[in-house]
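In this view, the complex is presented without one of its protein chains, the others remaining in place.
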Amino acid sequence: MTDPTFYGLCGAVVVGTGIYGFVLHTHILRRLLSFNVIGSGIFLMLGAAGSLGPDTAADPVAQALIITGIVVALSATALGLALLVAYARASGSPRLPEDANDDP
Amino acid sequence: MTSWLISLAVLLLLSLGGALWRVWRGPEPADRMIAAQLIGTGGVGIVLLLAAATDWSMIDVALVLALLAAVAAVAFAKAQSADSVGDPEEE
Amino acid sequence: MADVVTYFMTALGLGFYLAGTVAVIRFPDTYSRLHALTKADNVGLGFLIVGIAFQADSWMVVARLALVWGLALMAAGITAQLIARTALQRQSP
Partner (left out) sequence: MMALAETGFDLVLCAMIATTALLAIGVRDQFGAVVLFVVYSVFLGLGWLRLGALDIALAEVALGAGLTGLLLFGAHARLPASVPVPSGRAVWPAACAAGGSGLALGWAFLTLPEPVGLQEAVAANLGTSGVENPVTAVLLNFRSWDTLIESIVLLAALIGVWSVARDDAWGGQPGLRQHARHGGVLANFGRLLPPIGFMIGVYLFWAGSSKPGGAFQAGTVLAAVALVVFMGGAMRPPLVTARWLRLVCVAGPAVFLAVGLTGAASGVFLGLRPDLAKPLILAIEAVLTFSIAASLALSVIGPPEDPEDHV
């Protein structure tokens, strides 16, 4: 059967990658994407931790938590994008003012 | 038989790495979308191989993936049209 | 006997998938890549499904496999049309 450790470590790498993008990008859409990547990495770690142990079946409580999390993440992303589109329409830029000033 | 099916799934997954390169490289949006669709169908194939190797109820995942593959293409066509709500077939 | 059919058909399916991937990497322009995608991976998936169906333990499983292929064919047809139109429009505005 599958060794969940691979997936747990993969989740850690994915969270790190997401944090990199979240700090680096100034375009808010890219930030939202990075945030979603961080979230999915955390889900992966949680799911892998739920599959550890002698019982081979995945932990149903962890599964239920993750499903709830995935659905909430999508609706939060929808809210974030609606705000972003309205903000970009009002300000003409997809970046926050303090990030736009950083341009060389 | 199980190890044959899983080995095939590994090869299929590796071949999707090539498609992933094309998604990353582009250059046109259509090129990225073509490669993404290839990964979608490849994903369906892998799910079915895993289903045959381990648990038949995984077929439902392949069913949903195949159903929603076209939805992404519709969203792509919409987003690329002139006013982002049209249809590329309109003159 | 069923196992031999599965070995043969799934290997054939994988061959089509590999051809499709190589084409998507190597072909020079968008339209030829699209051509390669729609031919190769649907035939590939078809052979794969035929091969896997010989391992099915009930007719219900075979029916669902057939449904997956039907959906994939439908999706491929629509996808190819839409992507081709979009690419065409972008090329000659």
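Residue numbering begins at 1 within each chain, and the chains themselves are lettered A, B and C in the order written.
Just so we're on the same page, a contact is a pair of C-beta atoms (placed from the backbone, for glycine too) under 8 Å apart; a residue touches a chain by one contact, two chains touch by 3 or more.
All values reported here derive from a predicted model rather than from experimental measurement.
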item	value
Displayed chains contacting the withheld chain	A, B, C
Residue ranges of chain B at the interface with the undisplayed chain	2-3, 6-7, 9-10, 13-14, 16-17, 20, 23-24, 26, 29, 32-33, 36, 39-40, 43, 46-47, 50, 55, 57-58, 60-61, 63-65, 67-72, 74-80, 83-87, 89-90
Interface with the undisplayed chain - residues on chain C	71, 74, 78, 81-82, 85
Interface with the undisplayed chain - residues on chain A	1-21, 23-27, 29-30, 33-34, 36-37, 40-41, 43-45, 47-53, 55-68, 70-72, 74-79, 81-86, 88, 92-95, 102
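Rule of thumb we're sticking to: only the chains that are shown with their structure count from here on.
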item	value
Euclidean distance of C-alpha centroids - chain A vs chain C, Å	31
Distance from chain C to chain B - Cα centre to Cα centre, in angstrom	10
Chain A-chain B separation of Cα centroids, rounded to whole Å	21
Chain C-facing residues of chain B, complex	1, 4-5, 8, 11-12, 15-16, 18-19, 21-22, 28-31, 33-35, 37-38, 41-42, 44-45, 48-49, 51-52, 56, 59-60, 62-63, 66-67, 69-70, 73-74, 76-77, 80-81, 88-89
Residues of chain C touching chain B in the complex	3, 6-7, 10-11, 13-14, 17-18, 20-22, 24-25, 30, 33-34, 37, 41-42, 44-45, 48-49, 52, 55-57, 61, 64-65, 67-68, 71-72, 74-76, 78-79, 82-90
